[in-house]
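The next block holds one structure in the form of structure tokens; read it before the comments.
All protein chains of the complex are present and in place, except for one that has been dropped.
Order as written gives the chain letters A and B; numbering starts at 1 within each chain.
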Amino acid sequence: METKRNRAFYFVLLPVLAWLMILIFIPHIELLVNSFKVDGQESWTLENYTDFFTNRIYWMTLVKTVSYAIGVTILAFIVAFPVAFYLTKVVSKRYVGPLTMLLLVPLWVGELITIYGWMIILGDHGIINQFLIDLGWIEKPLPLLYNDFSMILGLLYMSVLFMIVPIMSTLESLDDSLIEAASDLGAGKWTIIRRIVIPYAMPGIVSGSIIVFMLVIGDYLAPNILGGKSSLWFTEQIYNQFLSTFNWNEGAAFGFLLLLISSLIVWIALKVSGQKLERVGS
Amino acid sequence: MNKILEVKHLTKHFKEFTAVEDVNFYVEEGGFFSILGPSGCGKTTLLRMISGFIEATEGEILIEGKPMRGIPPEERPVNIVFQSLALFPMMNVYENVAFGLRRKKLDKTEIDTRVREMLARVGLEGFEKKKVTELSGGQRQRVAIARSLVMKPSILLLDEPLGALDRKLREHMKVELKLLQKEIGTTFIYITHDQSEALVMSDRVAVMNKGRFEQIDTPKNLYKNPKTAFVAGFVGESNRFELSGRQGDTIRTTSGWELERPGLDFDPDVLFIRPEAILINPDPQMEAIDRFDATIKTILFDGANTKLSAVLGGGEELLVSLPQNARYDSLSEGDAVTIGIHYDDLKCYREV
Partner (left out) sequence: MIRSLPNTSLYRNGYRFYVGIFFLFLVLPLVVISVLAFNDSNFIALPWKGFTFDWFFANTDDRVGLFQDEDLVRSIWVSIVTALIMGLLSLGVGTAAALLFVQEKFRGKNFLYFLAIAPLVIPGVILGISIILTSTQVAGGIEKATGWDPEFLSPGFWLVVLGQFSFGATYVMLIVSARLKKFDPTLEEAALSLKATKLEAIRYITIPFLRPALISGFAVAFLISFSNFNTTIFLIGSDPTLPVELFTRIKFSSTPVLNAISFLIVVVISTFALVNLYLDRKK
């Protein structure tokens, strides 16, 4: 449409502009500005950032968080891909609807409740330990909870769906006859997966990986509830600055660093895969 | 007759691209006017300028004598029947037809009378409650036309509305549309790339090419006396030859074929000959025709449209209509024939 701007245009533009400016753009500028200030002073300072780089625990936590997040993303792909393929290409069409629905229930129930569920399952008196003790296989409960293992399990649990769904939506449009043709030409299962299915699903894999990575790196509940004393997550540092020590400027600097490094990794992922950010949302 | 639409020096640029260039024409009240051209010639842009969806870069559009510049689509006395028909899938037939009247906030009973009257007129009584998705192609067509006509526009714009129909139905709808237009008397402006639609239905046809009008004429004149090489090539079928020159009354194709063509006062560079204008074994007494010896290479049987391909001495190939009657039944591939072409049927143009 090329007519002059009509009322309708401004009618939709204004609320959107208000949303994006007041709640997205200005707050992030504010975050950046605050990270260069310290309490009670007008002048600019790098103090918050030097604090971060001179305190080993801070930057080590960030390094650990980022590397774990990458690890969980890879793990999520390994777990999710066969499931996504099964649901789109293998299982009888009748079951696709119910199984997909079942897949979404934990997502809708919410992270906190499912994480709480894992806490009950993995605890010293949880069902796994109780079961093994009852069987007589062990005498003392295994230390399943409050360590990196339980934390990774929780992170994987809450994020794996976000890997499955995008992969499923790309695989849905993969024509079965492509696989049949490859098989007809003598390709084995592994070759078909590697040469046909994975390349075809790549946009979904990239979208899924980016979403999973962002969810994991920004997560708080799984590390906090399931992780142990040593499983410090970078978001916990931010929470501490804001909610315990009330050093908001330091917290802003941490937040900005997290934003910076996660955007950087997402940007690299997009560059390497040649995908657009717009595609991630679809 | 009253000029219901006048278009003067209309031009539309899209950035670098000129979609419509200096177009001038008028349409008489109650007329059926077609704009015929290949896809991308600018005809849809022209239609959208008339309807007000896009504003012209230059020039003027007058509807009922009133200039339309700056007047939004909803205030122009025109309605469109879209190529995709654009029936509202969330509404039934009745609601579709009533949609425009309801926007005008007309009285309920008046809306009801007008909608029912219009549905009766297009032969869709009893279809009020049907979903538009349940209709056949022809019925959908009629709903789209009824929906626009019920608004009593001064001009109805139709953007290739028969395009989506299968061939048989299209033939039928052509006739139906023509009759409907005669009956209600609304001015129709019809856009199409299908020459048969334009020729059958219209009083006058404009042939459009690369943003310009090549010729505005009656269907018969377009066919008989195309003014430009483009029209000659686009309307109807033709054998086309590039010419290398003229000497007196003789023209010569680039392949060296020489034809008699008296009465030319310019040097043409292209020649068109319609297959149906070529005579097979013409009477020896006929005058003012060129005669050539040829051999039948193949016969392309297509019922009433059957043609043969004739090869001349110099290797030139010509498509010639082959009427399916007793006189020509004995012809078969490899036969020698004489072909004759009347001087007037040698359509010569200067393209460059």
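The definition used in the following text is that a contact is a pair of C-beta atoms (placed from the backbone, for glycine too) under 8 Å apart; a residue touches a chain by one contact, two chains touch by 3 or more.
Just so we're clear, the structure is a prediction, and the values are computed from it rather than from any experiment.
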item	value
Listed residues A:46, A:63, A:138 or A:277, member touching the removed chain	A:277
Residue touching the undisplayed chain, where the options are A:16, A:135, A:185 or A:272	A:16
Touch with the omitted chain, as defined above, among A:40, A:98, A:136 or A:186	A:98
Contacting the left-out chain in the complete assembly, out of A:45, A:67 or A:130	A:130
Which of A:62, A:75 or A:211 contacts the chain that the document leaves out	A:211
On chain A, residues whose C-beta touches the chain left out of the figure	1, 6-9, 11-13, 15-17, 19-20, 23-28, 30-31, 34, 79, 82-83, 86, 89-93, 97-99, 101-106, 108-121, 123, 125-127, 130, 157, 176, 179-180, 183, 189, 192, 210-211, 214, 217-221, 224-225, 235, 238-239, 242-243, 248, 251-252, 255, 258-259, 262-263, 266, 277-278, 280-282
Contact footprint on chain B, counting only the chain that is left out	51, 53, 73-75, 78-80, 82-84, 86, 88-90, 99-100, 103-104, 147-148, 151
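Here, only the chains that are shown with their structure count from here on.
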item	value
Where chain A and chain B are represented by their mean Cα positions, the distance between them in whole Å	59
